[in-house]
Each structure stands twice: as structure tokens, then as C-alpha cells.
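The block underneath contains the structure these notes are about, expressed in C-alpha cells.
A selection of the complex's chains, in situ.
Chain lettering (A and B) follows the sequence in which the chains are written, and residue indices restart at 1 in each chain.
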Amino acid sequence: MSADESLAGLVRRVQRLEDELAVIRKLTAYGPLVDAGAADAVAELWTEDGEYDVEGWRMVGRAEVRSMVLSDAHQNIIGGGSAHFFGPPHIERIEGDEAEAICESILVRHEDGRFYIWRAGVHRIELRRTADGWSVTRRITRPLNGSAEARDLVAGRK
Amino acid sequence: MSADESLAGLVRRVQRLEDELAVIRKLTAYGPLVDAGAADAVAELWTEDGEYDVEGWRMVGRAEVRSMVLSDAHQNIIGGGSAHFFGPPHIERIEGDEAEAICESILVRHEDGRFYIWRAGVHRIELRRTADGWSVTRRITRPLNGSAEARDLVAGRK
């Protein structure tokens, strides 16, 4: 192999590493932003037409994600105090301009001076490389309450 | 240094980065899989003769790890709903074909419509590079209940 060919191969490997860390940065941004009520910044984690499907509620597009953050329901949660506390994303695949990750989270709420776990869920998150970097095209969330849906989601049956 | 020598050094650095992300992917896979009851996939995180030593229970080999996932005890936990919720692994060392990481976790259970923390623990996890990629050769788990064992484990006294 020539030095040029070797270098080209290495560039692809470095790009793959950069992609994985960029995807991880995108996914670790969500929790602190949504707890801070940063509606625009949360919405911009998704692509323009990205989906967020959470326990019977399906949002499509940034405006709907933004509205969720600004909703009375969400404002009430973060007003009292909350941690949308996410575990480290498991990067399942990165292929060209697409990526897919799994992670779990708990939603910790603060009420009457004490903290407690209100929800626990698992997420399958699909991302696409865009002109502005990696963005979420679809996030599906299912409750970890013994539901078959959560098991299916981990197994890739969406 | 010649361009060839520089390139060879860079290849080693890229390999080291790939190893670290591969180890992280292996470790972040466990929680969602074990909550989904994916017994085979969980067992395959370990090497053929890998060990899992958890609070007085020592499993050796994939068949025993698989049996743990299929046990009544585990099925009862995940049937009601659970999050084996792991924090981000701290990669302590990667040397050649061996790696070692530390992380903490909580085990969140769902019962009677509410979520609560049933256990908290710390894990020391040893991995080896195999023909199928990085796999766990030993995982030791100790409870974070004030035990000296947990402190010893973090300090590397196994």
C-alpha cells in the first residue's frame, strides 16, 4: 500500500471516531437543556422534520418539540425541580450519514423538599448527518415498567 | 522522522482511540440488554470463560451468565419493570489487549406503580481483545452500602 493509500484509510478511521464523539455530544446535551427549559436549544437537537415518540405522544418537527418544553406539563416539572437523568448512550451503529443509539434514563423530580424517581424509560435514537452536524431524526421512548414495548425497542422492533 | 514513521505512530494512536470507544460501547450495552431479558446478548458480552462476581454469587462462563438472566429472580425484577441504570464507565487503563474500567450503577425497580432504588453498586470490569472484539473477562460488583469491599474495589484491591 502506498503512503497516500494508508493516509486515506486513516482519514476514514479518524472521521468515524469524530462521528461517534459528535453523536455522543449530541445525545448528552439533552438532559441539562430540557431541565433548564431551553426550548430552542432542545428543539435544535432534532432535524427540522425529526420525530419524538414518547409513551403515546408523537411530536413531529422542531416546533412541536419546542412546544413540549414550553408546555404547562413540562414547566410544572422543571419549576419544582427535575433531573432528566440519562445514562451513557450505547452507540449501536454508525453507517455513513446515519447513526443509532440506545440509552436508559430516569426522571427525578423534586417535590415537598424531597427527590424521587417519577419515571424510568429506554430510548432508541436515530440520527442523521446534516449540514449542521449530527441531528436526531427519531427518538422513541418506552417506559421501563415491565412493558413488552420496552423490550421490543431494545431488540430493534420499533 | 520520516513520513512513514509518523504515519505508523499515528496509526497506533488511532487504534488506541478505537479501542477506547469499543470498550465503552461494550460496557454501555449491558443495562438495556439485561432489562430487556436478552439472555444470549448479555452472555455474549463476556468471553467464553468470563467471570461475573456479584455480592456472593460467582458465575463463570457464558452459560451461567445466561442462566442468571433467565432465572426466576431476574425475570421477576424485569417483569415488574427495572432499570439496571449504569453511569458512564471510567476507563482506567487500556494496555495492548487488556482493558479495565470502573463504574457505578443503581438498580431501579418498578412496583405498585412507583419506581424506587433497590440497589446501588460499583463495578470493576476487566476486558480482553478477542477475535470477536473486546469482551468482559471479569466483572466484580460490590454494594455501595458503606461496605469496605466497595472501597477496596475502587482502589484496585479485588
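To be clear about the criterion, a residue touches a chain if its C-beta (ideal position, glycine included) is under 8 Å from a C-beta of that chain, and two chains touch if they have at least 3 such contacts.
Since this is a predicted model, take the numbers as computed values, not measurements.
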Full complex, copies of the single sequence (shown: 2): 3
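One rule holds in what follows: only the chains that are shown with their structure count from here on.
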Subunit A and subunit B: spacing of chain centres that average the CA atoms, whole Å: 22
Residues of subunit A defined as touching subunit B within the complex: 3, 6-7, 10, 13-14, 17, 20-21, 87-91, 102-104, 106, 116-120, 122, 143-147, 150-151, 154-155
Parts of subunit B lying in touch with subunit A, wherever the complex brings them together: 3-4, 7, 10-11, 14, 17-18, 21, 24-25, 28-29, 31-33, 35-38, 78-83, 85-89, 108, 110, 115-117
